[in-house]
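Below you'll find the structure I mean.
Of the protein chains in this complex, one is absent; all others appear in place.
Chain nomenclature is as follows: A, B and C, assigned in order of appearance, with residue numbering initiated at 1 for each chain independently.
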Amino acid sequence: MKKLINDPSDVVSDALRGIAAAHPELRVDHENRIVFRGDAPVQGKVGLVSGGGSGHEPMHGGFVGAGMLDAACAGEVFTSPVPDQMVAASKGVDGGAGVLHIVKNYTGDVMNFEMAAEMVAAESGTEVISVVTDDDVAVQDSLYTAGRRGVGVTVLVEKIAGAAAEQGRPLTQVADLARKVNAQGRSMGMALTSCTVPAAGKPTFDLPDDQMEIGVGIHGEPGRRRVPLAPAREIAEMLVEPVLGDLDFTGGDGVLVFLNGLGGTPLLELYLMFADVAAALEKSGVRIARSLVGSYMTSLDMAGCSVTLLKVDDELLGLWDAPVRTPGLRWGT
Amino acid sequence: MKKLINDPSDVVSDALRGIAAAHPELRVDHENRIVFRGDAPVQGKVGLVSGGGSGHEPMHGGFVGAGMLDAACAGEVFTSPVPDQMVAASKGVDGGAGVLHIVKNYTGDVMNFEMAAEMVAAESGTEVISVVTDDDVAVQDSLYTAGRRGVGVTVLVEKIAGAAAEQGRPLTQVADLARKVNAQGRSMGMALTSCTVPAAGKPTFDLPDDQMEIGVGIHGEPGRRRVPLAPAREIAEMLVEPVLGDLDFTGGDGVLVFLNGLGGTPLLELYLMFADVAAALEKSGVRIARSLVGSYMTSLDMAGCSVTLLKVDDELLGLWDAPVRTPGLRWGT
Amino acid sequence: MAEGLDVTALGAWVREFARLIADHQDELTRLDAAIGDADHGTNMHRGMSAVVAALDGTPPADPAALLKQVGMTLISKVGGASGPLYGTLFLRMAGAAGTGEMDAATYARALRAGLDGVVARGKAEPGDKTMVDALGPACDALDAGVAADESLAEALRRSAAAARQGRDTTVPMLARKGRASYLGERSIGHQDPGATSTALLLDAAVTALAGGDEG
Partner (left out) sequence: MAEGLDVTALGAWVREFARLIADHQDELTRLDAAIGDADHGTNMHRGMSAVVAALDGTPPADPAALLKQVGMTLISKVGGASGPLYGTLFLRMAGAAGTGEMDAATYARALRAGLDGVVARGKAEPGDKTMVDALGPACDALDAGVAADESLAEALRRSAAAARQGRDTTVPMLARKGRASYLGERSIGHQDPGATSTALLLDAAVTALAGGDEG
């Protein structure tokens, strides 16, 4: 296993030390493994808490700051954080206007956040609303299953809900916006290689040199199917087609396209892929209103990418363009 | 070879299409392979031109924008651009205040930029000054060799000289600042894996699972020596020690630490490395004034990192903190 | 071994489970790599090490206190799906256990309360390819043993065998819960990691409580 790490069981706490050292504007609670805005709690503002397993950096700790999250809880690699963390985070960001939990739809994340919300409700008067993201079209949706995974749209939910909270909107509105973004977003991912979980020490799956996985998530789970390697242009079609097939993205004010790298893929390839994704969208009559290209939600060292489309309107565009100041996303004043 | 590409010989032009699609605020000259600021030339401002082989993204095209470069010329993968490109770029950014060429010290880059400068001088009245970066302490410096490579400090030169140009400072001052940053900066890199040049189709070097290369550059050249894999904490020492041995970084106003990922290493590991680099610096009495952690100067899909230290003072800090608005670096108003 | 389970016996069970988890950590992670995210062994090992450390630190006074401590520790140390699920299992057992020695019938009721807690938390049904497919049969077997007036040791052996058999039935199942569900058809042919660790839990009971081998 070739990684820049010390003891595999210290990966998360070691990385949190690095985040603290690199970002004096954030406050890191090392004991509870929480990254806080330096000025949390912000009085009168809805507090945004997210979190999940580690291995997806910059998500979520890198999205803490003005205009986005107030706190992020870091679990072990690919393992949801424990309720104690979300309880401590919720307390730490409660500025009197309630707290929004942004939870990716994985059994573990949902259950741990649920228990945390129950504990917060039992212990204090803080109002908590949870929004669960589930945008991955690679997974068949059904009442009888765990449902779809929360992937790329989570970053967009955090940005847009974060902007709404920063504007001082009330909890229910911020939660509604988060749900709207999730409802209007869809994603699909692919992998050229597996990733290696540090504690496991070897690749999660073996993938021959001439094969790739289509429909992967962000935890090294194998995808829906294995197919021969193909040119970027065909991969773009394989990702865009099921997304467009799941929701109508034509017309309206266009879409925000988020092309995400999974950790081991350099920006050169992401820009190249983006060219082909943009071409595929144009062919289908989908108008690109905004775009984001980079490795924002990674799966350790996995090589591959995901495409997320979000149907936008004036409100969402305004919130997307609103200032944000986090290690991972930063623009505006 | 597992890459998100189409025909290996189209990698650069395909990626430029993606940059153009993702960044409408930039203007891409596809024929000459130049990324321009959308508003170039800016009248009365010194024009900053850089460029080099592709495969290092976001450098240099991702550093084009207000407060940094005015144009970046993209060569083939790991191959310096040709003089015609730098000539066209220089013309395109000439706002009447002269043009600065920022050149990394590689034989090819230096010769091609030199020829371009001669051609510009012959063809027009535009004043061109070239500054060559050569900060890599892995390479022994000598009058009789090609000298040190230009690596991480180049990003810092582009940011700081870009800020000075944006403030309207004259060409000689901007060039002096660029030289000062280069003189006060040192870097050292390491690789866990080789990279694969698309046209070559296989890894540039073979590296056993239990070995790493210390003293690599950003073109997949093997390093100075091959050593057994080590924990991040020891790697941090191996990188920091020769940097500190080459220039006194103690005292004064402290240093800017730039921990750079080489393309295949995810942010989780970079933050983890940064924690150990910060610890190594503290042990040596070096004060961190600013830090930058991320993959800003890549070597295709190479896994590994480099550490760059820059001795700062009030002037450099002010210029570092000054607003910048590029795809790769963005802060301030 | 006595027919009644006191806090010492339950402590021995939990420690034996921790030992088996440590022994099978790599196997559990390997199973999870095939249809999940390669951390089930790591998760359970982290949790059970913390459980043992907590037991060493503050030895609980009675069965209910012990089971509660185990559940709370798992919830606050494991995370993921297995943390809340195993945590709930032990918490619910604690609720059904009381402070006195447990006989076979009490133990069977407690384990079923645990199963109900797991189902309430995770909403899995039998056949969804989860730990429920090992735990459910184990509860049924325990009940049957109690109904047949078997000794505790016999009932535990029967339930461990049922759990192992339940674990094996997960192999051909199509996963409908947990991460394995994302794989659709590709989940078929793999053994569920959670069902595998649950079988170890019941095996541990045989070794520690029935005083015999896993038979």
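In this section, a residue touches a chain if its C-beta (ideal position, glycine included) is under 8 Å from a C-beta of that chain, and two chains touch if they have at least 3 such contacts.
Since the model is a prediction, treat every value here as computed from it, not as a measurement.
Among the displayed chains, contact with the absent chain in the complete complex occurs for B.
When the full complex is taken into account, the listed residue touching the unshown chain is B:S80, out of B:S80, B:T154, B:S187 or B:N260. Interface note: of B:R224, B:R287 or B:R325, the residue touching the hidden chain in the full complex is B:R224.
Touching residues on chain B toward the chain that is not drawn are 9, 53, 75-84, 106-108, 111-112, 115, 136, 138-140, 142, 144-146, 149, 197, 199-200, 204-205, 217, 219-222, 224-225.
Throughout what follows, only the chains that are shown with their structure count from here on.
Viewed as a contact network, the protein chains form an open path, each link joining two chains that touch. Chain A and chain B have Cα centroids separated by 29 Å.
The geometric centre of chain A is 32 Å away from that of chain C, both derived from CA atoms. Chain geometry summary: the mean Cα position of chain B and that of chain C are 55 Å apart.
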